[in-house]
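A protein chain is absent from this complex, but the other protein chains hold their places.
Up next, chain A:
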Amino acid sequence: MKEKLVVIGNGMSGLRVIEDLLELENDKYDITVYGDEPYVNYNRIMLSYILSQEKTFEDTIINHQSWYDENNITLNKGDKVVSINKEDKTITSKSGKIESYDKLLIATGSNPFIPTTPGSDLNNVIAFRNKADVDTIISTIDKSKTAVVVGGGLLGLEAAYGIAMHGVKTILVHRSGSILSQQLDTTGGRLLQKNLESYGIEFKLNTTVKEISGTTEVETVTFSDGKSVESNIVVFATGIIPNKELAIDAGLESKKGILVDDFMKTSDESIFAVGECVEHNGNTYGLVAPLYEQGKVLAKKLAGKEVEGYSGSTLSTRLKISGVDLFSAGDYLGDETTEELILLDEKVGVYKKLVIYDNKIIGIVLYGDTADASWYLKLLKEHTDISDLRTKILFGKSALGDSGHGGDDVNSMSDDEEVCGCNGVCKGDIVNAIKDKDLKSLDDVKGCTKAGASCGSCIGLVEQILVNTLGDEYDNTPQGICGCTDKGHAEIKQIIDEGDFDNVYDVFKKAQWKTEDGCAKCRPAVNYYLLAKYNDDKYMNDKRSALVNDRNFANIQKDGTYSVVPRIWGGLTTPKELKDIADIAVKYEVPTIKFTGGQRLDMFGVTKEQLAPMWKDLNDCGFVSGQAYAKGLRTVKTCVGNTYCRFGTQDSMGMGVKLEKLTWGSWTPHKYKIAVSGCPRNCAEATIKDFGVIGVDSGWELHIAGNGGIKVRVTDLLCKVETEEEVYEYTKAFMQFYREDAYYLERTAHWIERVGLQYIKDDMLNEEKRKYWAARFDESQKSAQVDPWAKAIEDGFTKEFDKIVINPEDSHSFEPKGV
């Protein structure tokens, strides 16, 4: 027999628990819900939008009757539960139903608090809490009268705005000197007030309502400053009180709210409570985000799953008024022990304040520009030390390292940044859901992740993520990698993975290419995928499928000459090596020698015929190819480190040489650069490399997926390790994961933007997977660490570099047979 679960309250938190529970376990309970209001479950938050006429009631319904039916949930709407008998385990409803339960969930929300005011019992003195209130407001307000809203908090402002949108003169009365004082400091409050005044709201600050008068209905409102106004409606938004009477009557322990433990259990074994009606650890909450967090814990508990207890929430809020961007979180006021970073532009209406304590963000106020809200919130929640970001942080994430992400906020968001504050949904959750569950529309995403399903202020962001993630698929025409095929990289990789191929042409046949030979786009890609799959020992790299640099092992320049770069391990050389290079350069009359950005010597202006003899001479002096042309490891750049530098904490030169010896050789989807700095001063610029290693006192920081190209991208921190062995293991694992997972010609920076940091962390921070990738790297290096120059000479390839010279004067003109 199924257990019987009875829910009191058909509101936002109670029903969310049921939704979460059904996801985990849909056959464990017989569920019955009692709701005081005569409706199915609707989104209370959206009442503000109904009032401002931006949404209809239909838009706000979360679960229709059909949902209750499909899930065999009995809904008693418009029926209030009047008592709980915990000894008999029954409840009694107003209509007289007596229902027994095995488990009971109290989710009765809260009641509006209306301060005792003469005349507050008149008709049309109401709160702003439920659908009925909104109906009353809309049917009462009158353009010839003034509406009065009491309370300058979120709810009061939204009420005033909603009413003002009907063209009704609205006065907002607020007890203190600055509106939204629970969320905003005075500067922010002032800017917001100015903005709202432009909608026709009149503010009366430091004022209260002294008296409301009228016969049966509101006629006049008198304020504490002695002034009065003719009015026909007063809306109180002056706070809420947890709705705990039922629980108190039943003998459950309660203080401000119904007391619950970390698993939302009340003082009775079988009775749980969630939402605004509860008090957890001394706190009550009036926003959905924490309530949903509580709900998640409770759902798992009810499903009988392992779960960590609820431990309280960091609150953040947004104001749902069109055209007003406002965000605040944490301790936004600060005190004498805190510092403030402030950016204020009154004219444009932008205000940003970060409250800092001990180099960490503890409070955020954003007004007018909330694009970086989730980033700041993440820094706050993760207690990130922001010393290094201080000077730029207020300009937002895009200002860091001039990363060229400007305006494209979805792309610059990392996976663990929160998109939907109400439901605690991060970007990564949305991206994964779209990929894993094959979601195609905004509604799918809302339904599946709940992102955007509550207060709705993040919906634009969610949609951008959807478009970005689906990319081509969004308009339903998957794009091929070139004109030869309709298939994209993912599909081609899969075909290669699943089959067995000797050469690129077999892949073309299998995958039904439209051309026989492919082209300069697809052939190098397929050749790369085969190399990455089989390594150099089981697959012959097809030089004719490589572009010029990768084929000729040198970089072609615009005049058709080449540049030659010998490998200089870790950027460290010797007088002898320099002398050898100089001698060779003199011998071949190299016109230009340049130090490269990657600390190598680049000899320019070498002709194709000179390549082989020059390589031979370099080989003879002990040099191998620096692979400055390769889609593979280019250079490991190092700073001087603790060998000489007074700041150095680690031997960056030694580490750099070792890493270069470890990683040179095998092909990667695109060029790959590493740098090692000996301390966080980062002289080797490790944070714009594909893989950056930075020595710190306690070991090494490993950074990934930076790029110093057209679009600068600063690395993401992968992790911190203590030993050199760990550095090697991560270096190998990350490079191999990139080799096998990324698309051809996709730099690590683009790869990470596509798959997300979390995806990479999942494999890199998991020991078993990391070891797997590192071992595969070792395997691939075995056949790859062969000097391409020496090999090209040895196997005769360089013969074709020579020109065939014909002197028409000396040679005989020749009449072939048949002509």
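In this section, a contact is a pair of C-beta atoms (placed from the backbone, for glycine too) under 8 Å apart; a residue touches a chain by one contact, two chains touch by 3 or more; residues count from 1.
In this section, contacts and distances are computed from a predicted model.
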{"item": "Chain not present in the shown complex, as UniProt names it (candidates \"Amino acid ABC transporter permease\", \"NADH-dependent nitrite reductase, small subunit\", \"sn-glycerol-3-phosphate dehydrogenase subunit C\" or \"Cysteine desulfurase IscS\")", "value": "\"NADH-dependent nitrite reductase, small subunit\""}
{"item": "Residue touching the undisplayed chain, where the options are A:M1, A:V586, A:I710 or A:V805", "value": "A:V805"}
{"item": "Absent-chain contact - pick from A:G96, A:G226, A:G323 or A:G560", "value": "A:G560"}
{"item": "Sole contact to the chain not displayed, among A:R523, A:K637, A:K671 or A:R747", "value": "A:R523"}
{"item": "Touch residues of chain A, complete complex, unshown partner", "value": "515-520, 523-524, 543-548, 551-552, 556, 558, 560, 608, 799-800, 803-808, 811, 813-819"}
